[in-house]
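To start, I am sharing the structure in question, which I have written as structure tokens.
The complex is shown incomplete by one protein chain, all other protein chains being positioned as in the whole.
== subunit A ==
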């Protein structure tokens, strides 16, 4: 569901396709509830290896991120989130259509743009991709209330599935909305035009080989 809190739009898990209908690229939203870290190897295991995720993320959120965690002293098998920021989402692009189709995930959080596979997934299955400002890993960690479960620990600290409970997790900048619109791809058209103009200008001044 969606709550408006102090002017902030907060998505609360479970999130439905209808909850995402009014959200557009460039919007800033926040997340309450279930967020699981999930990156390269987990995507590969599910899509190429045909393995089921050990944690149900239907109508929930994933975070392309490999955190730093540490054991909580005096507690058995409990971990504290120390530092967790997004990693480059484009690495998961080749898997994200099938991943979204299979898992029913609604909110994908990461860094930088994603491509046509993810656009198609967002449009067909009702999901969004958002960017958490990258490098802001302590801000993100303080918005994690606790790590409820962890799975696939054998993959090491970055690739383990850390299943978090989060509160007003954000700012999340919507980069692909449920209509399949893509903020980065729109920006890229403009960037590439300006890039061509810049190359032309610089080349007037660098004919050092004569």
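In this text, a contact is a pair of C-beta atoms (placed from the backbone, for glycine too) under 8 Å apart; a residue touches a chain by one contact, two chains touch by 3 or more; residues count from 1.
The definition used in the following text is that contacts and distances are computed from a predicted model.
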Chain excluded from display, named as in UniProt, from "L(+)-tartrate dehydratase subunit alpha", "Allophanate hydrolase", "Methylmalonyl Co-A mutase-associated GTPase MeaB" or "Carbohydrate ABC transporter membrane protein 1 (CUT1 family)": "L(+)-tartrate dehydratase subunit alpha"
Contact with the hidden chain (one of A:20, A:46, A:62 or A:84): A:84
Interface residues of subunit A (partner: the chain not displayed): 26, 28, 65-68, 70, 82-85, 87-90, 111-113, 131, 133-139, 141-142, 155-159, 171, 173, 183-184, 187-188, 190-192, 194-195, 197-199, 201-203, 205-209
